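Below you'll find the structure, written out as structure tokens, and then a few comments.
Missing here is one protein chain; the remaining ones are kept as they sit in the complex.
As written, the chains take the letters A, B and C, and residue 1 is the first residue of each chain.
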Amino acid sequence: MGNEFSVVLCGAAGQGVQTVENLLVKALARSGFHVFATKESMSRVRGGSNSTEIRISGRHVEAFVERIDLLVPLNGGLRPNIWKRLSPETIVLGDREELKEEFVGHPCTFLDVPFLEMARQAGGALTANSVAAGVLCALFGVEYPDLDQLLVERFSAKPEILEKNRSSAESGFRQGMDLVEKNRLSLSLPEADPHWRPALVDGHKAVSLGALAGGCNFVTAYPMSPGSGVLAFMSQNAARFGIAVEQVEDEIAAVNMALGAWAAGGRAMATTSGGGFALMEEGISLSAVTETPIVVHVGQRPGPATGMATRTEQADLELALYAGHGEFPRVILSPGNAREAFDLSRLAFDWADRYQVPVFILTDEYLLDSVFEVEGLPVDEGSFSHHFVESGPDYLRYRLAEDGVSPRGIFGNGTGLIRIDSHEHDESGHIEEDFDMRERMQMKRMSKLKLLEEAALPPTVHGNPKDANLVLSWGSTGPVLQEALALLGRTDIALAHFSQVYPLHSSVLDLVAGARKIIVAEGNSTGQFARLIRLSTGRKADHLLLNFRGHQFSVEELASGLERILLGGDAQ
Amino acid sequence: MGNEFSVVLCGAAGQGVQTVENLLVKALARSGFHVFATKESMSRVRGGSNSTEIRISGRHVEAFVERIDLLVPLNGGLRPNIWKRLSPETIVLGDREELKEEFVGHPCTFLDVPFLEMARQAGGALTANSVAAGVLCALFGVEYPDLDQLLVERFSAKPEILEKNRSSAESGFRQGMDLVEKNRLSLSLPEADPHWRPALVDGHKAVSLGALAGGCNFVTAYPMSPGSGVLAFMSQNAARFGIAVEQVEDEIAAVNMALGAWAAGGRAMATTSGGGFALMEEGISLSAVTETPIVVHVGQRPGPATGMATRTEQADLELALYAGHGEFPRVILSPGNAREAFDLSRLAFDWADRYQVPVFILTDEYLLDSVFEVEGLPVDEGSFSHHFVESGPDYLRYRLAEDGVSPRGIFGNGTGLIRIDSHEHDESGHIEEDFDMRERMQMKRMSKLKLLEEAALPPTVHGNPKDANLVLSWGSTGPVLQEALALLGRTDIALAHFSQVYPLHSSVLDLVAGARKIIVAEGNSTGQFARLIRLSTGRKADHLLLNFRGHQFSVEELASGLERILLGGDAQ
Amino acid sequence: MNPREYDVENVDMSWCPGCGNFQILSTLKEVLSGLGLSPQEVVLISGIGQAAKTPHFMKGHIIQGLHGRALPVATGVKAANPGMTVLAIGGDGDMYGEGGNHLLHAIRRNPDLANLVHNNMVYGLTKGQASPTSPVGMKTPVQVEGVFSEPLNPLALAISQGASFVARTFSAATDLSREIIKAAIIHKGYALVDIFQPCVSFNKVNTYKWFKENTFVLQDGQVDLHDRRKAMELAMTGPPYPLGILYQDRPGRVTFEEQLPAYREKKDPLWKRKPPVGLISAFIEGLR
Partner (left out) sequence: MNPREYDVENVDMSWCPGCGNFQILSTLKEVLSGLGLSPQEVVLISGIGQAAKTPHFMKGHIIQGLHGRALPVATGVKAANPGMTVLAIGGDGDMYGEGGNHLLHAIRRNPDLANLVHNNMVYGLTKGQASPTSPVGMKTPVQVEGVFSEPLNPLALAISQGASFVARTFSAATDLSREIIKAAIIHKGYALVDIFQPCVSFNKVNTYKWFKENTFVLQDGQVDLHDRRKAMELAMTGPPYPLGILYQDRPGRVTFEEQLPAYREKKDPLWKRKPPVGLISAFIEGLR
């Protein structure tokens, strides 16, 4: 097990696995551990079996691992994806009353913990989750008052419920201490760092807070997993931050209302998933021709169509890349962790405003539903600026500016009239059918691509790519790959993680040209990013590592996949 | 002028230029000439200035030429795109009463023909167009009874209007004969072939008739230029052919209703343009995951957004290629002329049904609004077959068939229940969250791409591409390019015209590998097809010939563009 | 016929225990079997949501399509295959939110299908956001200060646009529901049945109790079925809200599929047809 633990909690929807995760991660982080948590759940409100993985470590970790050191199944009916991950080293803390014979004959170590009975005694069977939280805190050396404090923070609004959870947690804590003290279970804990007190940020929060830091003051959405986590966060904090949030009638309204808000001087974001984004495409095209900025957050999930509503995938890159009819520049950002999600969401607003183009923040369910530790997230007023102008009497919305960016006026800010038009138009925004004007305007709009290319963010490179095998990844796959490479410990592999996938940074050409083999690891079935790399550099990936089962790669899976490739064989 | 004429008629919307075109083209074809006509018009109901070009030739022609031999402006206010095309050789038949001083000082030959006055005398100023038709028929040696017959065919329903047009045409015809007899205008006519009696088919009709031949029996659309020509044709002939046509509330309804019709055993087509297609993307994704066939006709026009509603462009290739969230196979057909439009539209239905994939017929305004001559369009029952099965009691809609094509049952045909589902599902169509089943189903759907690749149509190659410069084109640009090459008369250039752009036929690899320079000519601003070629073959085009002004290339423009490229210089 | 013939084995029932959907499901099975329809004669078409999962939990042909889009799909099915009994099933978000435009225009088009809307006044599947019918003031994880927009009134909407059959029932009023859903299916033309349905997980306002206390069943004589104005008054009434059939066209109104030229000479469903090659050839000849 080494100096690091992977704890997996399973339970039915409605059993409060989520709550345990929140409590535990916070308790552990406050105790000085490094933590990471990620979950997977079925598309249902009650029942089924969901799981959450919590990693407890002495160093920073931020990736899903296959390995389960400690499994806490709160109900029976474990799904195959969990069974597969159990090994003889796995310790199971389970309640025989609930699980019956489910684990009999399995080579793991099973310790019977009567979660249900303990919960009943503490006030109701519904708090088995808090019992589990108590047990785990005890095992990981969390001080009881710290757990108690967290319970108080969480349930302060409902005193009765607080009390039940408190006594459940306490009884669990005692049981955990008992296990330790009786030496039935001894974990060699990672060393805690008393100065380590990270902020814990899931993907939803990271995107939301980054957007807010970027000046986002208007959010539109039609609920759709996983994009609606951002809607929920923004609504729940709308009063706090003084912003406008509206759940609209459909995604078409979401994109059009956001465009209206931008045109009038707001900074709006629509948040959705692939299916909702597909409905927004006409609106994206409107953003392009009217040169009205927009930011759309797209949380990817497996398609086509409804696909798997609560699962993850990276298969909407090309959808975003070619979204909307006609031709126009755009930006696609693809954060890999909470820090990137924050930074890029902030940047999205600046770029949308500065270049008057649609900017897409392309995340996925895995990223959004994972909890990352961050030292901090920088917010300062200095880095913020508006990019619109006060309009004068000769104001022309579509002035043929040399760099393609016509100064953008805002209704009510100045004396000039602002004429925004969805047809091909002249400089003043009037409908224009002259072929020459058409050419000029189309060239003007496209010329912004050059500015975007110059501004593009370079990939993060680990290792020395020169003459090495180079693995490329984007979005949430990056951190998993990084840990996989660390696991492999090979010096002949370098990694480039792209947090911006379009336009690509110019360094990509050299990067790719100098590499021995190019391997692209991404979460889809056809290698979309590999295609983009080929298109941009001419270089075809030598190998693809693809995953389209609905769950993120594990560290182990990527490591063994790379090993297999480098042992020869297995060309794409 | 040689043995061929390019006649251009101009007039305001509402002035009946359209009618003259119809009459004239038919009269000329019935007289044994080869003809081609293409028009361009403003996005307005009345006024403005539209034009139509009619080519009259001794050999088959089917491309827009810049050159104007004979110009007939029915009203003043010619637009710059017409002025540019006038040369000292151009003869203008104009009415000084209407045009005033407009042509004074221009180096063309102006002949005053009092269209308006003649129309007034024949019964009303509204029939100046028929006067023009009469004049032109006389000039081109059409027998008057043939013109008269056409007028009767056209206006038979309205005797009064018929009479006015008849006397206008007659008076025009007399005027024309007069011009010829008085030697004020002598045209050396191409030789007419008395056996040549082509059918005249514009793009709208070609797509519609091909669809009907392919078994199309259901059409859904929300009107949108230029896709709604097909809607109009199908509605106007719905009773004749016994089909269902519905103008729906929006494009989303169009695609979903068409899918419902297919699922229930119909053969449905939705017809639209880029903006409407953007709204259909979620529905396309539904077609994919449910494996319900669909055919969508997309008539391209310039974007983004409203763009230029009545103009042409080829900028929605990538939109179609990557439409819909998630990953799935599809087919994109891109006819270049009426015959291809007919054949491919028929094929679209067969393939959609056979492979259970979305098939897109990607045309453009230029193709749809051009009139082509064809020897015939083959329709026979033998080539038609249904590809669904009678369902038995153990029927599984998504049986994991080896080639990816699960036999498709139809409600009411058999005893089995047909369960069509938009989630990831098991073989029976039930919602499934198992990761392995997800992988299998996604692979099953994607595996149909192999079948599609095997079925793909090869490009039409002209000239010998081996070691030559190879020009690639797709869709409506093909015939223009072909004539441009003929004009250039160089043997070092070969041409490959793609009437199917996705998936590409396997011969493309060799084709492209063996060529000296690769030049791609297409109607957009970024070279979308060139990108697809690079993606599929690794070969980057050496030169792009792009046109995004809202009008198709002319033969002359492509010829000079190629010449310029081959003289060196001008790399993309 | 026995309603059990509509049961499916080994189904993974993903609704919450106590949900009103269960009542609607069993009522629907009873109605269909009561009408002597076999599952082979029925096509159940739905969008996405908890209600829209209904087709998965019973026998019948099914199409579960996209959120909000059941009605155009169902219209296409009925028009291509008029012999089938077609139902379009979904939730209030599905039919009145994302699908609002299709509702409006399906009413105008009048295809012969029954449209069942499980109206729980909340988005169930996506975990409790407000739906178009959520009452003003209802707090949710997104409407944290309470719903602001006026709730949509589906019955008034349908009646105002000339819907052919408009009714409301309550999932727990199973006898009434049976009667109404049966009438809706028998009715020739578009039939809207709005079904009050408690969502025990997310709607803490509109509970079983609330629905019971805030509805009343229309009695014989209280309604003149064919009087659109009176129906409108009833539709605008509440709380308490009337349950029952509020409006029904007199027999004789033509349905969407009936007027299609496709069925003028032949009555076959489209899948039995081949292209009319003779007519097409003749037409092409006419273009010379």
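By definition in this document, a contact is a pair of C-beta atoms (placed from the backbone, for glycine too) under 8 Å apart; a residue touches a chain by one contact, two chains touch by 3 or more.
Keep in mind that this is a model prediction, so the values were computed, not measured.
A.B. asks: So which of the visible chains would the left-out chain be touching?
C.D. replies: Touch partners of the hidden chain, whole complex considered, are A, B, C.
A.B. asks: Which one touches the absent chain: B:Ser225, B:Thr292 or B:Asn413?
C.D. replies: B:Ser225
A.B. asks: In the full complex, which of B:Leu111, B:Leu126 or B:Ala239 touches the chain missing from this view?
C.D. replies: Only one listed residue reaches the unshown chain, and that is B:Ala239.
A.B. asks: Using the definition of touch stated at the top, determine which of A:Pro73, A:Gly275, A:Gly429 or A:Gly561 touches the missing chain.
C.D. replies: A:Gly429
A.B. asks: Pick from A:Glu40, A:Glu62, A:Glu249 or A:Glu340: which residue touches the chain that isn't shown?
C.D. replies: For the chain that is not drawn, the touching residue is A:Glu249.
A.B. asks: Across the whole complex, list the residues on chain C that are touched by the chain not included here.
C.D. replies: For chain C, the residues touching the absent chain are 97-101, 104-105, 107-110, 132, 145, 148-153, 156-157, 159-162, 228-229, 232-233, 235-236, 254, 256, 259, 261.
A.B. asks: For chain A, which residues touch the unseen chain?
C.D. replies: Residues of chain A in touch with the missing chain: 29-30, 197-201, 205, 209, 212-218, 220, 237-246, 248-250, 252-254, 256-268, 282-283, 286, 290, 376-377, 379-381, 384, 386, 388, 410-413, 415, 417-423, 429-431.
A.B. asks: Mind pulling the chain B residues that touch the left-out chain?
C.D. replies: 14, 42-48, 222-225, 228, 231-232, 235-236, 238-239, 245, 247, 249-250, 275, 305-306, 309
Assume only the chains that are shown with their structure count from here on.
A.B. asks: Contact counts by the stated rule: is the higher one at B-C or A-C?
C.D. replies: B-C
A.B. asks: Need the CA-centroid distance for the pair chain B / chain C, whole Å please.
C.D. replies: Here the centre of chain C sits 41 Å away from the centre of chain B.
A.B. asks: State, to the nearest whole Å, the distance from the C-alpha centre of chain A to the C-alpha centre of chain C.
C.D. replies: Here chain A and chain C have centroids separated by 37 Å.
A.B. asks: Residue numbers in chain C touching 2 or more other chains?
C.D. replies: 14, 48, 64-66
A.B. asks: I need the residues of chain A touching at least two other chains; which ones are they?
C.D. replies: Residues 42-43, 275, 305-306, 309.
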